[in-house]
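Omission of a single protein chain aside, the complex is shown with its protein chains in their original locations.
For reference, chains read A and B in written order, and residue numbers begin at 1 within each chain.
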Amino acid sequence: MSKRVTKATLAELSTLVEGRTLGESDIEFTGVSSIASAETSEIGVLIDSGYLTELKTTEAGALIVSETISSKLPSTVCRIVAKNPREAVSILMSFFDTTPVEQNGVHPTADVVTGVDFYAGPYVVLEKGVTIGDGVRLYPHSVILSGAQIGSNVVVHPHVVVYPDVRIGSNVKLFAGARIGVDGFGYTNSDEGLVKIPHVGGCILGDDVEVGANTCIDRGSLGTTEIQDGVKIDNLVHIAHNVIVGKNSQMAAQVGVAGSTKIGPGTMWGGQSGAAGHLEIGDRTKVAAKSGVTEDTLADSKVAGFPSRSLSEFLKGQSHLYRFDKLLDRIRQIEKKFNQDSDNEDRDEP
Amino acid sequence: MSKRVTKATLAELSTLVEGRTLGESDIEFTGVSSIASAETSEIGVLIDSGYLTELKTTEAGALIVSETISSKLPSTVCRIVAKNPREAVSILMSFFDTTPVEQNGVHPTADVVTGVDFYAGPYVVLEKGVTIGDGVRLYPHSVILSGAQIGSNVVVHPHVVVYPDVRIGSNVKLFAGARIGVDGFGYTNSDEGLVKIPHVGGCILGDDVEVGANTCIDRGSLGTTEIQDGVKIDNLVHIAHNVIVGKNSQMAAQVGVAGSTKIGPGTMWGGQSGAAGHLEIGDRTKVAAKSGVTEDTLADSKVAGFPSRSLSEFLKGQSHLYRFDKLLDRIRQIEKKFNQDSDNEDRDEP
Partner (left out) sequence: MSKRVTKATLAELSTLVEGRTLGESDIEFTGVSSIASAETSEIGVLIDSGYLTELKTTEAGALIVSETISSKLPSTVCRIVAKNPREAVSILMSFFDTTPVEQNGVHPTADVVTGVDFYAGPYVVLEKGVTIGDGVRLYPHSVILSGAQIGSNVVVHPHVVVYPDVRIGSNVKLFAGARIGVDGFGYTNSDEGLVKIPHVGGCILGDDVEVGANTCIDRGSLGTTEIQDGVKIDNLVHIAHNVIVGKNSQMAAQVGVAGSTKIGPGTMWGGQSGAAGHLEIGDRTKVAAKSGVTEDTLADSKVAGFPSRSLSEFLKGQSHLYRFDKLLDRIRQIEKKFNQDSDNEDRDEP
């Protein structure tokens, strides 16, 4: 794991920890470390008098010390004297961000692999066996569960959950509250009521995928849920278990896709639309807003309504709905003539 | 509250804290404790030389010490020598997980009761007066607010919020981001604009309930919102204040039920369906996907559409919508004959 390079002068760092400086105060430092391991550009920690013997050999460019220790040091030692030196060290460590992962809920037994230029914000949790590529940003409170793999340059916003063993490609953005790899919704009836079908399948997001805020993507029951390269998903969308969303498809907010439906590449889904389960949605299909697709679609279709029809048929149907009155008038007219012709009585309106 | 039993050898623990061992390194330990209270199977903490006098009486099987302290100990004392002994102790405490609750945002005045085999992950928050049964797993970042009661074998996924005084049965699963017991949505007009109706009612989940990711269940305004035993709810569902969902009902993703509707047992709700408020939904009613129930239903009904109809009526209506053209043809044909018969002029199409 790499360190972010942050620089500050001794005076600035002293202000940060409400301490006072002795010695050259405008030298820049890039980190804080134990007195034994500190390099010239780092501030060494000397709080416990047990470490005073390290003073002769340390390479630290300056020290952070307590008042007590300070009084025992030669006046030539460049230092920050802190009232509460342990808290001050903690503040400096945060500031230099030298151990972003360890500060953020990584279990001590975790076997996490992170790339260079990795950032994890406050309260990020990384469980065991997580692998993270270069340039990844994990914003505060994101939770990456055991065995998940995250590619390079992925941005994970606050409160995202990536469930165990999910695989996420590169250049992916997950917005706040996205849930990736949730258990699917599947139960069978038994004598003891509904029994859950185990969801032990996978969940894969390709490269360049974006997932909106509070969107939920289920893992497979068996097999895999797959969001292919370049797919863009808006807020509050639901993708059920074993769904495949083809490359570069776009889904507006509040779309829902039921289990095992396979969606071709380049499809576009209007807001609040959805699809039933076990369908095949052809390449570049366009689904109108608020529609519910109930049957397979051919490539390049445009569909709408529930049950779904072609868009043109749907719109014609809707317009007919509001021409019923005129139709009724024409029938009345015909009946009237008949009645005139044949003296029949007017019948009840439908 | 019980402790999880985790074991590791002195050598493994030493590796974990980047220390070195003296003495028998393959004895297994089950915890870390103060030198005064440590048992034979635990590692005692001896960092402050003020506690050196405890050395004669301690039962600790090994000690964790600083270099300074180590140099004052007889060579027979089995130990881990750590560069940064306080950090090392913190790592060991995490590893042995001896105080899972206290590490996770329990307010020091909290009066939390937890059962045996209780696990709380990083950054879990338990407020005052929370009661938690046996075998409960609280995953990272879940928040259980004051006075909530949680039964046995409940699994709470990351980022779930259980609001104050909610009562949750046993064998319940709450998936990531579920919100249980939110204030309902109810306002009255006043001279000063919309004024919120207080939501001081309860929210009860029975046994064997599952609640999907990012699903929201409101508490009652007065009275109680109730999700009965065995109900399974998918992702992104909304259950409003004072709703009752009967036993073993199943709701697919993105369903919404408005306030005070009472739902019988065994109902099934398709994705993106909903119901208006103050309805009575009969036992085993099936609601088609995308439908909005607008009136009470009898037991065993199947309903669809908005406003809702019986499913068969709805499907007939939809099919008629697309036969309007043929109907129009027949009328034109009749009119044509009339016109031939009576020389009437063709009228405008509807």
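To be clear about the criterion, a contact is a pair of C-beta atoms (placed from the backbone, for glycine too) under 8 Å apart; a residue touches a chain by one contact, two chains touch by 3 or more.
Keep in mind that this is a model prediction, so the values were computed, not measured.
> Given the contact definition stated above, which residue among A:272, A:294 or A:308 touches the chain not shown here?
Here the residue in touch with the unshown chain is A:272.
> Can you work out which residue in A:44, A:61 or A:230 touches the chain that's missing from view?
A:230
> Would you indicate which residue among A:212, A:246, A:282 or A:307 is in contact with the undisplayed chain?
Selected residue, touching the omitted chain: A:212.
> For subunit A, which residues reach the chain that was dropped from this view?
16, 66-69, 83-84, 91, 94-95, 121-123, 139-141, 157-159, 173, 175-177, 208, 210, 212-214, 230, 232, 234-236, 248, 250, 252-254, 271-272, 289-290, 315, 318, 321-322, 324-325, 327-328, 331, 334-335, 338, 342, 347, 350
> State which residues belonging to subunit B touch the missing partner chain.
Contacting residues on subunit B, toward the hidden partner: 34, 36, 48, 50-51, 105, 107-109, 123, 125, 141, 143, 145, 159, 161, 163, 177, 179, 182-183, 185, 187, 193-194, 196, 214, 216, 218, 236, 238, 240, 254, 256, 258, 272, 274, 276, 290, 292, 305-307, 309, 313, 316-318, 320-321, 323, 325-327, 329-331, 333-334, 337.
Definition applied: only the chains that are shown with their structure count from here on.
> Suppose each chain is reduced to the average of its Cα coordinates; what separation in Å results between subunit A and subunit B?
Spacing between the chain centres: roughly 18 Å.
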